[in-house]
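For this depiction, one protein chain was excluded, whereas all remaining protein chains were kept in their positions.
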Amino acid sequence: MTAYLPMGREERREMLASVGVDLDHLFDSIQESQRLKNTDFSGLQKEGVSEFEVVERLTALANLNKRTDDYDSYLGAGFYDHYQPAAVKHLISRTEYLTAYTPYQAEISQGTLQAIFEWQSYISRLSGMDVSNASMYDGASAAAEAALMACREKRLYKVFVSAGMHPEYIETIETYCHAAGVEVEVGALNEAGQTVEFPAEKGYAAFMVQSPNFYGVVEDLSLVVEKAHATGALAAASCDLISLALLQRPGDLGVDIVTGEAQALGIPMSFGGPGVGYMAVTQKLLRKMPGRIAGETVDRDGKTSYVLTIQAREQHIRRERATSNICTAQALMATSATIWLALMGSSGIRDVAEQSAAKALYLQEKLLATGLFENTYDSPVFREFALTAKGDLDLNKLNQDLLAEKIFGGLVVDDNRWLLAVTEKKSKQAMDKFVETVVRLAKAQ
Amino acid sequence: MTMLKDTPLIFTKGSKSFKSSYIRPLDVEMPDLAAYYGDSYRAELPDMPNVDEITAIRHYTNLSNKNFSVEVGTYPLGSCTMKYNPKVNEDMAALPGFANLHPYQACETVQGSLELLHDLELQLNDLTGMDAFTFQPAAGAHGELTGILLIKAYHEDKGHTKRDTIIIPDAAHGTNPATAAMAGYKVREVKSNEHGLVDLDALAEVLGDDVAGLMLTNPNTLGLFDCNIDRITQMVHDCGGLCYYDGANLNPIMMQARPGDMGFDCVHLNVHKSLSTPHGGGGPGAGPVGCKDFLEKYLPRPVVVKEDDGYTLDYDRPHSLGMMRSFIGSFGVLVRTYAYMLRNGVEGLKEVSEGAVANARYIMERVKDYYHLAYDEDCMHEFVISSAWQKEKYGIDTNDIAKRLIDYGFHPPTVYFPLIVHEAMMIEPTETETWRDLDALAQALIDIAKECESNPELVKGAPHGTPIARPDETRAAKDQILTCTD
Partner (left out) sequence: MTTVKEDRLYAKTHEWVEVEGNVAAIGITDFAQDQLGDLVYAEAEPVDIDVEIDDLVGSVESVKMASDLYSPVAGKIIESNESIEDAPEQINEDAFGTWFVKIEMSDPSQLDGLMDAEAYKKFCEEESA
């Protein structure tokens, strides 16, 4: 089956013959000894299948999964289920966005370039930072790149990372830093779940925190800035963009590098990706920033135009001296988030943020009232919070039992803490039923 | 018809009174959030417009009309493999059973996805001759870094502290040296010989007990298959280094020859190139990394494992190099990949490669009397011509020729790369073009070569009739207008 080939072999043979090339000798530069002889394959079928059979097979696999639109889910921990207006999917399915390459040829890429420029503008406005890049792979790798960037700027090879960051972000930072010979020191949270203890000595390139942190707790970013700058380090924060519609902007508080995951802007969770990371920095750090950047200029007739710019930082020019090896971004997902922001608007994103906060507080209070849990941290939270199980309540068993009730319970952390997230999508009715179910199942344990 | 309209920034649009209504009204009590968050609370609304739906839709539709894409026309951008992106793959990735899954759901609730990834791993093993894959890397460059970190983890585990250098050919993509540097390695370049292949004598000279590994693309960036590949990998292994295969150019050798059989120890694939997932204007892609058995234990965590009672994610991997990002990987992209693999099978993939090589060879033969052919060798999926003749005789740059191709309805090829060829144009038509498409592209290149002689100003003034022409890049880099300040 040659699904997507417009020519059959005979036509191909004829075409090549017309320029004096023999189809049977196309691969002569591959020596016989290197040609594939194995015909015993474990995964690939010999022949391809029809489009219908592809649909049949994948639909069957998809149907084996339990879905968040069918189950009542309280999972968050970095990926959040916010509503995506129908128009977003329609727009980013337009082939002109979907099937274009990185916009190297500005004359025929103004759509992608302007969309990126708008993304950068939205990110700057939400974060309060001077400049943003065209996007990063995800929140974790963006945080890791922030660590390396701080080291380049400060010429110091040690970073301080709060234990309140997402554990997978910390691990990604560690992977990148280990590779680059950068030391990572992880500092603990206090009893209130906040990062307040920082190193007092010089030698760190950056102090890194996440806000809201992994446990949903809003961190005091001014403190991080004060402590970091006192030792000559940069302050770097990983921030949820929806929370920034309601909380102080890191840029206004003096943070030097802001990164994060923007999946929450209505991008389907898709089992963990693709989402989209972002990075925004102060003007001073612009040249140390990795990734593509779109800029405004004029064309030969004076018309406003957008181009990829400040490219001398990048791998295709600087090679081993580049700021990073990154070349693509997550352009389509950034465009999706941009359109989400345009549709939601200033009032819409504020509503989403306020509702997510209000509903999380409602659920937290309801669950605490059951007497089965206590607050892990007694601090303001956004959209997500951690509870500690009292007595011998087995959270893993509780989650298991909830599955039978078509509920995805919160994420169990260290066996006795339950991390629960709700967004504006969650109804009061669903939460009330969830709490009732939890009480019933806990009693039965 | 498509009208090209001026599209001022979204920030200039919207109204004071409009409010969106996509979400349900609040059904719990609204707490006093200002009091609750205290100093962290921000009273002001975000500085963003409120735009009604039809205005937003027109804005982003009109913007999209200013993009060229694979579905508009031939996109012979060398090294990028701009083939057709099947529609059915989009539908499959959007199935609610795939799109509406949280990454931390219990494994028993995502058996379909885990089975898909496990199957895909087996297929990719077949395709590359590797033994195991990680799906974490989000893009090709991310895959490169993962691959080099595998090599690093191996040497660290074995106590090879002296090995601090990666060998990279001079024709390599810029990402290769940038990746090696990110992984903390020194870069040592090895020169190409007169045929555009790795010079074995030069390779012997740069190899030594400080070498951790070699990064190689084969076919290389000139579109040439290195017939000495067995010897190259053997030489690197003999000196104690490992060999990393950059999968950017896998498209012409799928099921014809495999990196694993050539002696490579690990490989990354650009599924957005060879395996048909869309480029999205610069992501999201995916760059799965495969390796031989002896490197498997160093792969990032988690990996998908098949057990008697189903599939699970294994996080307990003490030798793992760590995580390259959060969660499992860009699953939505991998669904598209899997659909493509199923649709083609062994025989289909083999013919994809044949088609890719045939189409490139055809265009090369058609245009080689009109442009300087950098290396007159049998090309694979792409070839490099140079406009050095046009530059010398008529003062016409490669960039001018590239822009003139836009007037003919084609996306320009990759220009000024590889760096070892002056005024380079790298052309990769891909297998999904028809004979008629190829003739049109070849004829356009020939006509432009003639125009360089008959009407050089026309070429220098290209493109004509695009929304913008020849934007001032120097001004962009100096002015640094990177956000809307209105």
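Each chain carries a letter (A and B) given by its place in the written order, and its residues are counted from 1.
Following the convention adopted for this analysis, contacts are C-beta pairs under 8 Å (C-beta built on N, C-alpha and C of every residue); 3 or more make two chains touch, one makes a residue touch a chain.
From a predicted model like this one, the values you see are computed outputs, not experimental measurements.
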Query raised in the report: Looking at A:Q45, A:T95, A:S222 or A:Q311, which makes contact with the chain not pictured?
Result: A:Q311
**Report entry** Candidates A:R9, A:R57, A:R287 or A:K303 - the one touching the absent chain
**Finding:** A:R287
Requested in this report: Could I get the residues of chain B that touch the absent chain, sorted low to high?
Outcome: 416, 473-474, 477-478
Query raised in the report: Can you name the residues of chain A that touch the chain not displayed here?
Result: 287, 310-313, 317-318, 321
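As a working rule, only the chains that are shown with their structure count from here on.
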Query raised in the report: Could you state the distance in Å from the CA-based centre of chain A to that of chain B?
Result: 19
